[in-house]
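What follows is a single structure, and I will ask about it in a moment.
Excluded from the complex is one protein chain; the other protein chains are retained at their positions.
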């Protein structure tokens, strides 16, 4: 939990440009060396409604959203009405002078005067906001100049003028400002050198670092930003990103590509993934590597398309008919998104199996400040073999089950895959002894996956009385909650699973058994990891904190739930 | 385990008419009051290959297939070569005189003489077979007459002639026959009055008894016989059975029909069901009753399309993204197929949830002799309401979560369903408090399902040292195995789950804890029920007997595996 | 008596200026014109901006999964032939994810209407190419331009023998309402594709773009003639015809399957005696 942080909430209707304000401000903060943690809460519509973009920022690392708001940038009256109760004692509202702010401490901004046209209002709001947190205006000027540069000098000038006017307007107000404490990072003339990156962008980058070069997709919130980032970053690298007719096609096309030597990935969410289930089974049967980024949102069915949840662990675990191994990676931070995406390709290739990256809307859309990744530390993953003799058989029965994989068309070898049960050469068979051998061969690869997995990691108190167990994106809130609970009297630690399958009990049983009270914290209604751990180890959670209203966890939510159930 | 039984194996290529021989013989036996147990083993092709039709028969109930063959009707040489090792001491081969039977006891039949045209060969084989087991020829004459009647008198006469010639030819042979012991059932002039029925046919009949009237389907072995039986039996009743473009359509069309007041069902197998997963979630979200007959075959992917397996329990349990209740019924006999299919509609309607009938190829294709069902004892299931006032809301928040369900178009009420999260009136919402309430409402219905479920049933030894735990179609083999194992020294009982979800531990924990050795017997490679029971109760199986070569369990297979792992 | 008001007024989640508003109006006008009470109407949709339409009209509604409106609509119609069933959704929903159902529904010819809000873009997911997006058009997800050729639903439907194929433009509400009425009255599967400007994401096919190009088919066009229909179905450039492109009669699924006057399956009861006698076929 950061010592000092400021929570800025920008709220308004879709289409009012609140994301622009938020992204500019966040980027400026990152360039100035601040840590940020952005939580985006938006409705499934293009205009209207009520959306928020929350930037929690400060000099120390920030792991999770909070309820309290220090600065409320309200682009509409509804934002004031909905969020005023979250304002802290030192809080302030930034809003148009026409809005009713009641007796809240407020900067009532004459936007009409400051912005010649409505389209400039968000830049004006940005100016007021930046000025309120004492952010250096030059930094923003640079950013705006860079961003609007391609639209021509005139546009740049107009924006800068509005920015300055708004910035200065705030300075002239009779209003005491608590400036942000200085950032802890050395900031050169080019800025801090840190990156502002969302979870999904980091997944795309990690995939590219691994050598990902093929991603057919069908758009589905909150996964679409992965193919879009792959396309933006990878176009000049020769990466193929193509929108296709449906998710079934995406999965099968990816498998065809993987077979032919591409490093393929699909990205989707609940309903789209449900359509891929048959293809997951095909990957299992044909032993074709495939990375599946499954970015969760609340279900069932269409559910809440733009909100967050962690309710598809079971689905990822059992998707596809029949039995075959798989791995499920569950990143907790933007850095882990990168690292696990990279690892996913490694595991997929080394086990010739489907590997999942299971994230969710909260982390997918959450911007953080991260150090640039040392790409050389993350090598391109070795791909299949390019050469083999003409007597090559694809599914040779080797001790660990992982047969040498050769690509068709790059040698004289013929490569044959079949969705039916097959002999080692890939041809269809109904020999039931062969069936047993091939099924065993495939299942054996689970060991390859288990040998090389991410251990659950302990955070905060190393010898706690109370242990918060979580997976994936809940990490940050759990860490903050642990600190909060510890400060409230009981030593609390965190056990975070960044991989939920396969599970190796020796890696975590002592942690579970060492604490007096073990609390599972999961973003679903049924406690899916808790059930899985009981199934695998017999360990029964002492308590569960579950959330399924579409919002991400916060420290307060967890701490309150833990205490209430005391 | 029956005191006396004869195991007849008819083998040959697809297209040689072995099913015709088998079905005639089996039907004749049923009409004469014998018990039968048919196991069909066939390849995924239309002609050629090697298929078998095994009839185990006798006066006592028969529960499972056996390896030993008493009468081997070989329509090709391969059948002799493949199955001669299964012949018992008293066994006999019935084969064309041209085939090489080595020194096996054999009836080498001059088929060329007995059958004027090759097309009559199977009737000739039938004649020899019937005569070999001393089956009354008149019974067969009646059957043939009835069956071929619609093809005209000449066809009937020709067939009868061949039948008689073959029957009499056998009588003239110098061959000692062990006739079947007499059946225990009173047989009148119309026969025993018992029915010869397969698992899938019984599912169709049970569904019809419940009021099922809508089944859109896409063909997939081994499920297709369900819609075909629904269509054959239900056409004149007004039942709509329609082949559609794919499984996604089948599922969604069924949900549209259910919404509009039909009692709808889909039937499919692994890969087809994988495509329905999104629709299962839609049923969960919209609270639309749907019965899903999932008839398993070995996977992954296309796998072994015509063989048997029990590997899709996890898939049925977790199919569909998001969280919502469901029930999974797992019949163990043809009678249970009927009963559980009927019950499935009841549960689906009363919980407004998806309900699965999880069977497999073995039981789907297995003919048994059953008493006619007392249809009046199985009432049509109450459907949705037809009347409501104009202020009706579909998802009213009622204590048990099951809101009164009204059909659109039969009253002034408007009925609205949404795959998005919705308010009680069915309209889309992004109110997160409503989300929690609606999610809780849906999940609450699990209690309705748990309150009214099939308890696991104990068979054989009631206070055993060893307990065989099984689900679904493994029941028969487990019972025979229990008797076998008891006779070998250790008192062995069976606990059979005819419903695997929801689970109510109080119903079975004492059985599990009461035995010294608890052995889970499952037709899969990973022990899915064992894992589920551990997850739900903490109970760990002492031993597992797993089979996944595509064939059904036998008593010997189970007993051997249990003893070997001693 | 039903009137446009019978169908209510609702707040929508659509962008100001979106063509969807006009289609919503046209739908009310059409239903009112047909004298249908809300309880006699079932609107089935998938997912997308267009697919929200059933929420903005008093009626029975099934807002199902993306791409799956047509199967649901057919299932409901076959279960209750008395309902007026309209499958209303976007171009992405009906022609993209739902393409296979579109093909099958034309061939099956159940007596329903398929209304497509054709904005030539994926609206709800913020601006990716849809099947009807013109090849080369740049979008957020296709910064180099859409790679595939645009789907021509009119030509495909005509080629497949669809009995009623019409096109409208949301800019002419009365005309769309008229097309919808004809479609509902037509006995069989009726396709109505309505151009609908998406002000947020389609900067090419704007209101003006359509306005400048769309012209109404007049009596000189004979929709019963395959050749004429195909020619009009293929016309998509400086001039784009709107109106009934193809129309001819043929047996519906209900007629072929003898279910035309079937009573709703909700009233079905099992004939136990009959079922008992069917059961004896296993004896």
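For clarity, chains are labelled A, B and C in written order, and residue numbers in each chain start from 1.
What we mean here is this: a contact is a pair of C-beta atoms (placed from the backbone, for glycine too) under 8 Å apart; a residue touches a chain by one contact, two chains touch by 3 or more.
None of these values were measured; they are calculated from a predicted model.
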| item | value |
| --- | --- |
| Visible chains in contact with the missing one | A, B, C |
| Of A:79, A:132, A:200 or A:213, the residue in touch with the unshown chain | A:213 |
| Full-complex contact with the absent chain, from A:15, A:61, A:193 or A:538 | A:193 |
| Touching the absent chain when the full complex is considered, from A:278, A:365, A:461 or A:549 | A:278 |
| Interface with the unshown chain - residue positions in subunit A | 31, 191, 193-197, 201, 205, 208-211, 213-214, 216, 232-234, 236-238, 240, 242, 244-246, 248-264, 278-279, 282, 286, 372-373, 375-376, 380, 383-384, 386, 390, 407-420, 426-428 |
| Residues in subunit B touching the chain absent from view | 15, 43-49, 218-221, 224, 227-228, 231-232, 235, 242-243, 245-246, 271, 301-302 |
| Touch list for subunit C against the chain that is not drawn | 97-100, 103-104, 107-109, 131, 135, 144, 147-152, 155-156, 158-161, 226, 230, 233-234, 253, 256-257 |
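Definition applied: only the chains that are shown with their structure count from here on.
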| item | value |
| --- | --- |
| Comparison of B-C and A-C by number of C-beta pairs in contact, larger one | B-C |
| Whole-Å gap between the CA centroids of subunit A and subunit B | 45 |
| Mean-CA-position distance for subunit C and subunit A (Å) | 37 |
| Contacts with 2+ other chains: residues of subunit A | 43-44, 49, 271, 301-302 |
| For subunit C, residues contacting two or more additional chains | 47, 65 |
